[in-house]
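In what follows, a structure is listed as structure tokens, so that the remarks can point back to it.
For this view, one protein chain was removed and the others were kept in their places.
Order of writing sets the labels: A and B. Residues in every chain begin at 1.
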Amino acid sequence: MKLKKLALAAATTAALASAHAQISDNVVRIGVLTDLSGVYSDVSGKGTVVATQMAIDDFIARDKPSFRIEMVSADHQNKGDIAANKAREWFERDRVDVASELVTTSVALAVQKIAKEKNRIALVSGAASTRVTNEDCNDVTVHWTYDTYAVANGTAKAVTKTGGKKWFFLTADYAFGHSLEADASAVVKANGGEVLGTVRHPFPGSDFSSFLLKAQGSGAQIIGLANAGGDTINSIKQAAEFGVTPKQSLAGLLMFITDVHSLGLKVTQNMYLTEGFYWNLNDETRAWSKRFFDVHKRMPTMVQAGQYSSVMHYLKAVKAIGTDDTAKVMTQMKKTPVNDFFAKGGTIRDDGRMVHDMYLLQVKKPAESTTPWDYYHVRATIPAAEAFQPLSASKCPLVAKK
Amino acid sequence: MNTTVSTAPAGASTTNKQRAGWLLLIALGLLAPMAVYPTFLMKVLCFALFASAFNLLLGFAGLLSFGHAAFFGGSAYVCAALAKNYGLSPELAILAGAAFAAVLGALFGWLSIRRSGIYLTMITLALAQLVFFFAVQLPFTGGEDGLQGVPRGALLGFIPLADNQSMYYFVFAVFCAGFWLIHRTVHSPYGQVLKAIRENEPRAISLGYDVARYKLMAFVLSASMAGVAGALKALVFQLASLTDVHWHMSGEVVLMTLLGGLGTIFGPAVGAFTIVVLENELADKVGPWVTVIMGGIFVVCVLAFRRGLVGELLALRGDKAPPGGH
Partner (left out) sequence: MTLFGVSTQALFGQLLLGLINGSFYAVLSLGLAVIFGLLNIINFSHGALYMIGAFIALLGLEFLGMNYWVALAVAPVVVGLLGVVIERTMLRHLYKLDHLYGLLLTFGLALIAEGVFRYFFGVSGESYSPPEALQGGVDLGFMFMPLYRGWVVVASLTACVATWYVIEKTPLGATLRAATERPQLVQALGINVPVLITATYGVGVALAAFAGVLAAPIMQVNPVMGSNLIIVVFAVVVIGGMGSIAGSIVTGLALGLIEGLCKLLYAEASAVVIFVIMIIVLLVRPAGLFGKQA
């Protein structure tokens, strides 16, 4: 449940063993630092550990590396200090080469700093804030799956354009929430809407009644939920309880398929959301997702799919250059485009951002859904170049100013 | 509370034995990082200092504070902010943190000493919650995200502490100094008066002691040493977060002290060591069961083990040790 050290002995050909001894102690250790029991445990959690294991198994079966691969995992309980201590321990004592997943922005920010200090790699899949590739960017971090700009750009734009002009935000009071609110506000205003007000709730929250009351009193048409996971689910439920909906509409700025699953189509139908992955997109995604489902018993979220993709990309890079030296692997990863079921033609930019297509989705009505987990209409594909914050607007010091 | 004070009978041979004992401990401390992961050791030392500081107030003065996290965490934030935003060198940052904790301790003390028993405890808890509130709201603390990327800096301006080994020796030195200070305080006339107040306050008053002032001093001392521990921890882990000011932290230090032995010199340190080891070893393996085990230890200690590890040890050795409680 918490720390599973799985030593996987790769099929080693004796000839290769001695030649490429530049892998630190001949083992590539991947750490999965995630939320195993808290608000984000469905969105990432155990599923990301499963995804990582799948990536490792597939890599060994297909690419037959000469080095061993080990995975360790831990629960950071959404606390930056627990994550920082664990990452430090992993890097200093346990010779872990890469810390991955890192859902919850405070965790990602803390761990990417430590990774830089200890010269290891941080692969961020679950965390959302754009700070990871802006103010806090560094050259050992890759922000893989999505960020607040990408989801805000998709969802807020679509909602504002279809008539939702007056907004009020209910925001989780930490870096992620502020980031999402800021990005969404900018998009709303850029598309002719206005933001009437905002209220911040403690993270994680449980009773949103008084905040929803404020939202109700604001006269806004759209209440933007700048939170995620369990907080979003509860906000939506309590909004229904207090008669906030259907008079006003809710925009879940960051929603995952597990949230829709939890709430049901009746409550979420017609809601817009932006995700980086949908299991039912095409044959390739369906095939992979079915394998994931067989182990985890739930369809993958974009975080879990992204975790697989990032780990696989990392492992391929290590094999390609025969070493797990941080700088060299980073260069190799940035040089190689990402072409798998998760992304086609994805690239990692200088600021660490992996840009790929995002999808504007709309939740189906209950009658329209034919199979379990068949929840979305794919309304549009947002091409990579448009989906993410352009480099010209970047606050990252690593990006050369043109 | 417990009164387990090892008053060694006068005698040159015993004093030499004591001295040898101290030297042995110091030697052990100096050699430890070669065998054990230094960051883990530093964590133990920080908490040992924290618990020893807390013990000053509870074990010797008999005042239960459920708000010590405010001193520990508050100092951590101050130290971290000064080191990170103003580039203050570590020893100055720690002093600043301790000074802040001392002021806070004076305030807490002044407000809570007016009452006694459970009311005193509740006031300290309430005040600590206020500190927690400020920690969440003030921008410089980073709220939920915490204050990260705190530089360890260079000691006295030229000894870099980034390396774990160097940092360890610094932490060890500070710990020894703090511990020595607490030890001296306890065995001083001041310490004796404190114990007298704890044992029989009306008597102490009738003997002419300004009881309130003594209690206040105890608060300030305890708070400053807790502050030193907190600031040190912020530098070791290079971050200060809400966990440090949360009331669970206050509860944890009570547990460490109780487990180790209230009112003993080494008890809190032993308790801190045990708890940190338990948490470290078990956190990954058993997850939430750590909380269960902590709770279990509390229960067992209170029911059957009130003298704590060191207390029981001393009792076995035959020192005068009346059972806890009055």
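As a convention for this text, a contact is a pair of C-beta atoms (placed from the backbone, for glycine too) under 8 Å apart; a residue touches a chain by one contact, two chains touch by 3 or more.
Predicted, not measured: the structure shown is a model, and the values here were computed from it.
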| item | value |
| --- | --- |
| Contact with the hidden chain (one of A:S209, A:N339 or A:T381) | A:S209 |
| Which of B:W22, B:Y86, B:F133 or B:W180 contacts the chain that the document leaves out | B:F133 |
| Sole residue of B:L125, B:L194 or B:A240 that reaches the chain not shown, by the stated touch rule | B:L125 |
| Residues from chain B at the interface with the omitted partner, ascending | 1, 64, 111, 114-115, 117-119, 121-123, 125-127, 129-130, 133, 136-137, 247, 251, 254, 258, 287-299, 301-303, 306, 324-326 |
| Touch list for chain A against the chain that is not drawn | 36-39, 41, 77, 199-200, 202, 204, 206-207, 209-211, 213-214, 216-217, 229-230, 234, 237, 241-244 |
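Just so it is clear, only the chains that are shown with their structure count from here on.
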| item | value |
| --- | --- |
| Approximate Å spacing (C-alpha centroids) for the pair chain A, chain B | 40 |
| Touching residues on chain B, where the partner in the complex is chain A | 37, 39, 136, 143-146, 148-149, 164, 237-239, 241, 243-244, 283-288 |
| Complex contact set, residues of chain A against chain B | 1-3, 36-37, 74-75, 79-82, 84-85, 88-89, 92-93, 105-106, 109-110, 113, 173-175, 202-203 |
